[in-house]
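For this view, one protein chain was removed and the others were kept in their places.
Let's turn to subunit A:
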């Protein structure tokens, strides 16, 4: 690893810490649910260490515990995690065109909502080692929380998990607010996204749509509308 990559890796490790803290809270809950479904600590930890997808894993528990067909599990994961496809498309333009297939693969492999969030907010092009740094801290946090949840059950005070659970939202805000302050289009887009997201949560009928699907629908509609109404000039993009 040359010194430039090492520097990026270190910055990734640093930004991975708040992600890991938030993950501990969420995956602890996942671990408790896993235990309730009668799945043991070892497979639960392996599942978290290799999948790191909260909605996907929660959904998998119910499917696995009733011994449903493998195809059913595959389809559920495809639908629930489809938003990663959009994130991967966005990151494809964030990496420099010379990035090797090896680094493209591993940058994609580590996509989670949070790792995508911090990776896409890097100034200029994304160095894959930054993403690896965040993953090196965040994913063990995710697996550890799952493991502890299975083993300890309800031993961790709810007060602490509730406080830690806002870490991830704080992180998302730290990613989107500074660019929104500088750019009116992004500011308007963030507000519109939050308003539409509220409509999807509270209006009858719309509230029945799953969170994963809501993210996909709103991302395509709003980013699409913004792209048509406010196309980004090359210089703006680089200034990001």
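What we mean here is this: a contact is a pair of C-beta atoms (placed from the backbone, for glycine too) under 8 Å apart; a residue touches a chain by one contact, two chains touch by 3 or more; residues count from 1.
Just so it is clear, contacts and distances are computed from a predicted model.
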### Message
Looking at what's absent rather than what's present, what does UniProt name the missing chain, "Ion-translocating oxidoreductase complex subunit B", "Spore maturation protein", "AzlD domain-containing protein" or "Response regulator transcription factor"?
### Response
"AzlD domain-containing protein"
#### Entry: Footprint left on subunit A by the chain that the document does not show
14-15, 17-18, 21-22, 38-39, 43, 46-47, 50-51, 53, 56-57, 60, 63-67, 70, 73-74, 77-78, 81-93, 95, 97, 101, 104-105, 107-111, 113, 116-118, 120-121, 158-160, 162-181, 186, 189-191, 193-194, 196-198, 201-202, 211, 214-215, 218-219, 222-224, 226-228, 230-232, 237, 240
